[in-house]
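Omission of a single protein chain aside, the complex is shown with its protein chains in their original locations.
To keep things simple, chains are lettered A, B and C as they appear, and every chain counts its residues starting from 1.
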Amino acid sequence: MILLLAYCAVLFSFTSGLLALLSNQQQFLLALQHRFLKTPSAFIDHCLEEHHYPNFLRQVVFIALGLSGGFAVLAGLSVLISNTVVTDQIGLGLPWLPWHIRFDALSGFFFLIIGIAVGAVSLYGPGYVHHYKEKDHPFAVLGLFTGLFVTGMLLVLLADDAFVFMIAWELMSVASYFLVAFQHENSANRRAAFLYLLMAEVGALAIILAFGVLASFSDGFTFDALRHAQLSTTWASIAFGLAVLGFGMKAGIVPIHVWLPEAHPVAPSHISALMSGVMLKVAIYGLIRFSFDLLDKIQWQWGVVLLVIGTISALGGILYAMMQPNLKRLLAYSSVENIGIIFMVLGLAMIFLDNGHPELAALGFLAALFHAFNHALFKNLLFLGAGMIHQQTHELNIDMLGGLIKKMPQTSMVFLVGCMSISSLPLFNGFVSEWLAFQTALQVDVLDNGVLRSLIPVSAAALALTAALAAACFVKVFGLTFLGVPRSRHSEKAHEVKDKGMIAATTLLAGMCFLVGIFPSVIIRLINRVTGQLLNQTLANNNGLSWLWLAPVAPEQASYSPPLVLIGALIAGCVCYWYLRRDPDKAIRIGETWDCGFGGLTPRMQYTSSAFTMPFRRIFAKAWIIDEQVNKDMQGAMDQDVAAVHYALHIQDHSWPWVYQPLERGVNNLSKQVGRIQTGNIRTYLGYSFVTLLVLLWVIS
Amino acid sequence: MNWLIAILQTTLFVALAPLLAGWLKVCKCYLQNRQPPSLLQPYRDLLKLTNKQPVVSEQASWLFIKAPYIIFSATVLAATVVPLIAVDLPTSASADVIVMVGFFAFARFFLALAGLDVGTAFGGMGSSREMTISSLAEPAMLMAIFTLTMTASTTNLSLAISHVLEQGLVLRPSFVFALFALILVAVAETGRIPVDNPTTHLELTMIHEAMILEYSGRHLALIEWASQLKLMLYGVLCANIFFPWGIAQTFSLHDLGYGLLAIIGKLMVLSIILGIAETLVAKMRLFRVQEYLGFAYLLGLLGMLSHIILEASR
Amino acid sequence: MNIESQDLYTQIILSMAALVGLTSFLMLGQGRLLRLIFVFAIQGLLLTLTTAVAAYSLDNHHLYISAVLTLALKVIFIPWMLRNEVLKSNLHRDVEALGNQTAIMLGGASLMVFSYYVLHPIVQTTSPVMLNALAVSLSVVLLGMLLMISHKQAIAHVVGFMSIENGLFFAAIVATKGMPMVVELGIAFDVLVAAVLFGIFFFHIRSSIDSLDVDLMNKLNEVDK
Partner (left out) sequence: MIPVYLLLSIAFVGIVFFALSGHKAEIGKINVWFNSVSLFATIWLAINVLNNGTILSADKAFLIDSFNVYLIVLTAFVGLTTSIFSNPYMAHEKELGKLTDKRLKLYYSMYQGFMLAMYLVLTTNNMGVMWVGMEAATLATVLLVSLYRTPESIEAAWKYFILCGVGIAQALFGTILLYYAAVQIGDGENALLWSELFQHASQLNPEVLQIAFVFMLIGYGTKIGLVPLHNWLPDAHSEGPTPMSAVLSGLLLNDALYAVVRNKMLVDGATHSDMAGHLMMGFGLLSFLVGALFLHRQKDIKRLFSYSSIEHMGLMTFAFGVGGALATFAALLHMTVHSLTKSAIFVTVGHATQVAGTQRMDKIRGLIKTQPKIGWGLLIGTISIAGFPPFGVFTSEFLVLLATMHSYPWLTLPLLLGIGIAFAGLFRHIQPMVYGEKPEGQQPVKANLLPVIIHLALVLWLGLAIPGFLAHWFSQATFLISGSSPL
């Protein structure tokens, strides 16, 4: 039954993909109709009309997608609530290895995430894609690969043997590659797509090898067999390292993250939302499945590795994000940051697990999953919002926007919610998971190892720094995009999106961000099931999870009650509001902005993105490769008075010159050397085979 | 009962905050041998501002008008968490110290947005600088506070404080470090010299002032009040965490009054120290701030490590 | 082994082997195409004789057929064709300057030794005669390749190619008393077709680069200039 729901989710997403292929096929459909339907129904005729058809098809495809999302949510919830594990086999795959399917709490939880995201996207989609021209950007391609993409992600979660896992994984990668390359007429997209697929390939190979290590110590590729693989610590560590490499490449951890900010922004916005919000979570799922489920014994050193990687990614991600003027690139980088946070907490969980504190491990694990959930919510929200902005203003460069809060009130509202959640302000969901992360880190006292005892607090402080930087970053985003005065004609001309679906989708996500922030224990109880299944250990203080209170370890150690806080906030707010607004004769007077008496404030006088982040640029100068140029045009006698100033700022990741370019150069040089074999002279070729022959003869005798 | 105490305490906080500001001014005037204004001057200012009609720029959006209320209530919420005269607050159970830091972040978030809202250069400058400083200050502060919470193995402030009380007078090197870190952070966060100058009116050196340049009337009053409250909050944190003696542990009137006197005494001493410091030290350049806060962070870290290695090592 | 103890057949075979090897050496050092072809024809003749002797002494009739085939192909047809080519593209006057001839010769000699060394493990399973024959034919093969490597002229390449075939053929006859008939015929057919094709190619090559120097055919290379 539960499995049926899951299959429905997969099938519907697949169907939506196939349905998309029917675009531009209405002649064919008409033929079918005349063939089979004896009585022509008005409705079908109406649908198949020349100008209705594309719209109708779009609706159908996205409805199918939405159904798949809905079923995914249902399946996830039902498996989490019933707390069961269902397995199945499908007669595909290798002759001696049918596809093994397993649906447990962990998969269920991620089903939930995907389901919500896909549901929102399917609401949002029709309004967003209708402005693509069929000739340049055929809807068939977009719809087909969106469907396949979702199918792949869902299958990854269902997979129970290495083979089907890899197939689903690669399906996900390839489908999303086509989506990244969807608008392939500009070369940036092509380069991004290439880089993306390359990294996906390398990562996938690493994962295959990780499975291979396990498989070579066990019989068969099914996860059951792999679970019972008996390997030495060394081999286990090798497998873990490969897994971190493979899944981390997908998740976009520093320094192998560079493809991510290239690829995610160039896809259509609802796809970027799926990629950044959900696909990265699938990578997290893979890592969890591999290390917590398949590897029998966790080593605390692995935890340290994850902790360090995570810290670096979190800091690096947010620092890079801060410097981006392009909204979607910025969001992509902030995904790197959030993934980093998740890795940190997972690392903590591993450390506690190996040091014999499973209940704390459960806490960390829970924090990680909860943050994954929250990140899916608000990152989807933000990307969809960015899509709306782009649709209305045709502009993603923050420095060209501004003042949208008056033009697009609803969009600005939901976007504000997104920004507040992602910069982890209280009352919103981002804060709760961060709070849990801190609580986990603060339990360091129970450890004996001095190194860990000093390492973990430092990383906790790094987490604090990350949170603060994130707040700064998103102040910049919201402030420059929505507040102030429009910086370009585009943003002046902008107006609120018409399409109900887009508003509905974003509002839904925003509402969930808030509700989850107020009643986190609802979700946390679900995750508790997952920890129970995976680590055989739930929270130390399960009854600390009432709808009102959140006391994961012990009430006297730490407790947080969002509802009470909300009430308090309302009281305080209302009191002072009432007190100050009591007499109406002091209504507000509208005056013009204070311009120091000079007059003539122009929009160009406002702070821009690069201006806002200048202090950070100076303070953390080492974090980037900064190329900052100021050129003055001189004029007048002796060329002494400045006519115009040109300011150019170019910021680059360190990992380009340190990781990527060396590799590229290496391969090119190597192939150059190899090219010398092909001299073109036949006598040399004869010489090769002659020498080969002699060498071989000599070798064997 | 203790809910009542909590509310009373909060109102005390809100009520006393301007007084502290006034007292600080008085101290500074004496130190700089000037004629001090009356202690109640801040109250008069606030009252005057509340009765004035606010002028709002035509560029401003709803966010600009709502922001002061949000900022003020966020700060008040922070105040509810911190034990002023008595420990064992129910409020500090519903929101622990991390949430308190969250409240500060909340207020700051909206303050910065408000600064950006009217679209002047000053607003942007102010909020950019404010976010910079605070994002550097936050980890240092958490470090300092974590030292306490790990000693008391709780993040619930009132429990932590009572834990310190129970232990009696123990000289902890970690606390020394943490105290200094917290003081440095407090100076930075409340925008005092040497980081920021609350009394400046030269726009280019402003940080906090630059953001609220556009505010007037009751909005300005709220924001001023919020910042005084913030100052007092930090003062109380320093005082009650590290010198908790005198704070009431039972809710008998005698104890409460005693606690009130104690905290007033502590705050007076603190503000005298602060005044002396502000008189002696000159305001530093904006881009020396990171060194200053880095030092604070270092102190916090040292505190943490000395706690882990010296005091709780096994 | 000592040669007296062997029967006449073996002695003949061995001396033939020696002669064939010798012809290979002659070819290797030969710069003039016409002489090269001539020596090649002689090698073919020796091969024919060997085949005939083998056929007679083992009275294995189908070896006669292959003897005839060899005679027709390797002694008459191919040399004749090659000779025409040489005359057509009047190369019969110029001598190809072989780079470092002594080294090539020494190399050839060491190849001879090498092939003995390689085939040595076989000795314990078979008679030394076989070893000799096989070693000689192997070295003929290797020498043929060396010839192709050292000579620039396409015609020389064909000669080398064919002399490799000769080596193989020699091995086939001496060591294994001839292959199964069907294989023999197949091989002969292939050689014939190959010869014809060579003829065609000479034409094309000359028409494309109006020379038969293979070093001029290096358009298809991938070395960065």
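Heads up, the rule we're going with is that a residue touches a chain if its C-beta (ideal position, glycine included) is under 8 Å from a C-beta of that chain, and two chains touch if they have at least 3 such contacts.
Everything quoted here is computed from the prediction, not taken from an experiment.
Q: For the chain that's been dropped from view, list the shown partners it touches.
A: Contacts of the omitted chain with visible chains: A, C.
Q: Decide which residue listed in A:P54, A:G93 or A:G241 touches the omitted chain of the complex.
A: A:G93
Q: Given the contact definition stated above, which residue among C:L45, C:I76 or C:I187 touches the chain not shown here?
A: Of the listed residues, the one touching the omitted chain is C:I187.
Q: Could you tell me which of C:I12, C:L45 or C:I122 touches the chain that is not displayed?
A: C:I122
Q: Of the residues in chain A, which ones touch the absent chain?
A: Touching the chain left out of view, chain A contributes residues 91-96, 162-163, 166-167, 170-171, 173-174, 181, 184-185, 187, 190, 193-194, 197-198, 201-202, 205-206, 208-209, 211-213, 215-216, 221, 667-668, 670-672, 674-675, 677-678, 682, 685-686, 688-689, 692-693, 696-697, 700-701.
Q: For the chain that got dropped from the picture, name the residues of chain C it touches.
A: Residues of chain C in touch with the missing chain: 118-119, 121-122, 125-126, 130, 134, 137-138, 141, 145, 148, 154, 157, 161, 164-165, 167-168, 171-172, 175-177, 179-180, 182-183, 186-187, 189-190, 193-194, 197, 200-201, 204-205, 208-209, 214, 217-220, 222.
Just so it is clear, only the chains that are shown with their structure count from here on.
Q: Centroid from C-alpha atoms only, then distance chain B to chain C, rounded to Å. What do you get?
A: 100
Q: Please work out the Cα centroid separation of chain A and chain C, and write it as a whole number of Å.
A: Comparing mean C-alpha positions, chain C is 69 Å from chain A.
Q: Which whole number of Å gives the spacing of the CA centres of chain A and chain B?
A: The mean C-alpha positions of chain A and chain B differ by 36 Å.
Q: Find every residue in chain C that makes contact with two or more other chains and list them.
A: none
Q: Any idea which chain A residues touch chain C in the complex?
A: Residue list for chain A touching chain C: 672, 675-676, 678-683, 686-687, 689-690, 693-694, 697-698, 701.
Q: Given the complex with chain A, which residues does chain C contribute to the contact?
A: Within the complex, chain C contacts chain A at residues 114, 117-118, 120-121, 142, 145-146, 148-150, 152, 157, 214-215, 217-224.
Q: Give every residue of chain B touching chain A within the complex, in rising order.
A: 50-59, 61-63, 65, 69-70, 72-74, 76-77, 80, 91, 93-96, 98-99, 102-103, 105-106, 108-109, 112-113, 115-121, 123-125, 127-129, 131-132, 134-140, 142-143, 146, 149-150, 153-156, 159, 203, 213-214, 217-218, 222, 286-287, 290, 297, 300-301, 304-305, 308-309, 312-314
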